[in-house]
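In this view, the complex is presented without one of its protein chains, the others remaining in place.
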Amino acid sequence: MPRTSRREFLKAAGGVAASLGLAAVIKVEPARATPSEMQEAIRKTIGAGRVTPGKVKLELPPLIENGNAVPLTISVDSPMTEAQHVRAVHVFTEKNPQPYVVTFHLGPRAGRARVATRMRLADSQNVTAICELSDGSFWSDSVSIVVTLAACLEDGI
Amino acid sequence: MRPLIGLVGVFVLAAAAIAGEISPSERKSGYDFMARETRAMQDDDTANPGMLWVLEGTTLWTRATGAAGRACADCHGDARASMKGVAARYPAFDAAKGRPVNLEQRINACRVDRQQASPLAYESRELLALSAFVARQSRGMPIAATIDDRTRPFLEAGGATYERRQGQLNLACSQCHDTNWGRQLAGNVIPQAHPTGYPLYRLEWQSLGSLQRRLRGCLTGIRAEPYEYGAPELVDLELYLMWRARGMPMDAPAVRP
Partner (left out) sequence: MASALINVPARAKRGEIIEIKTLISHVMETGFRRTQVGAVIPRNIIRRFVCTYNGTEVFSADLHPAISANPFFVFSTVATESGTLAFTWTGDNGFSVTESATITVE
């Protein structure tokens, strides 16, 4: 068996040690959803109906200081009458560990189709809102956001 | 000659920067470094998550507790009057202990001595609720910790901790917060570290927390061994930070990223 040179041995050992070392240090990350999983979640929620961009407006800050509590507002241009109103609004993400965020159930008693909440965003990604109108149609809006991370992530108290 | 003068000028400037103190006109609360949306979260009492703890504190204030069966309200009455300005002057000297204590320690001293109840654990829900409730009564008031012959040695000890390099990263608080405030550290802007809003709701914690929690977090961040909750080093540092922020208005419970 040919003698491994000292340099080659160290390189090989270093590579193994580095990969072992890295594995020990890296935190186990939860599986992230993918854009296709988001599409699947949308289909599961609203069925096979066609979704047209428009009517619903999703507002999110473009640059987010902390992904733990991101304010979002969803509004739909609708008279909110018995004949014409928003039945529901659904929100989805592409890269959070799972794609669902929230579903709001509205109706003519809401008076106005405008809701706000705070959500978690794991990474820079696209957020999609889909509204369902009383006539059975679906409309969507999508926003691309950037999430910055804190310099020193904390674990616990 | 000219290049030499320029060089001397640089040294003088550098020395001034190291000597530290941010001039009073340049002092800014952490609020001023936040995004508009985070500021809106703080400004609206119906949206500020810190108010959930204040709400709980309002209930605890009137709840009789301990072997003495006394509520805070039994001695202190309406907190809006009796606690007005109190948080703004803590840490304050405690004659029995012969040293300054912070607000949380003062609350626990009352529990043990006056209510004959057990002290509340640091960062426990109840202690945070009571300190948030008390601190809320100082909203808008100028920070005014008393510095006199009794407290001066502790102020100086706190200042020494602030200026001392610590941890594996070998950083002193002053290097970030006096010399490099306003600059980016990874994704965030470095604030000046004035504790105007404590206890505050930190988005990173997803909870309300005390100034000591934040200080311990910073120490961990520079890879130093954090002092225990209630340690004299932390209380002295709190005193120094409140002195450094003297005159700035309290805005507890604040919201920070």
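The chains carry the letters A and B, assigned in the order they are written, with residues numbered from 1 in each.
The rule is short, and it goes like this: contacts are C-beta pairs under 8 Å (C-beta built on N, C-alpha and C of every residue); 3 or more make two chains touch, one makes a residue touch a chain.
Small disclaimer: the values here were computed from a predicted structure and weren't measured.
Peer 1: Please pick, from A:36, A:84, A:103 or A:142, the residue that touches the omitted chain in the full complex.
Peer 2: Candidates A:36, A:84, A:103 or A:142; residue touching the omitted chain: A:103.
Peer 1: Which chain B residues touch the hidden chain?
Peer 2: Where chain B meets the chain not shown: residues 46-47, 49, 51-53, 55-56, 59, 125, 206-207.
Peer 1: Under the stated touch rule, tell me which residues of chain A contact the chain that is not displayed.
Peer 2: Looking at chain A, the ones touching the missing chain are residues 27-28, 30, 68-70, 73, 93, 96-98, 100-107, 109-112, 114-121, 155-156.
Following the convention adopted for this analysis, only the chains that are shown with their structure count from here on.
Peer 1: Can you check the complex and tell me which residues of chain B touch chain A?
Peer 2: Answer in residue numbers: 34-38, 40-41, 49, 123, 185-188, 203-206, 209, 213, 217-218, 220-221, 257.
Peer 1: Looking at the complex, which residues from chain A come into contact with chain B?
Peer 2: By the definition above, chain A touches chain B via 61, 63-66, 68-69, 71, 148-154, 157.
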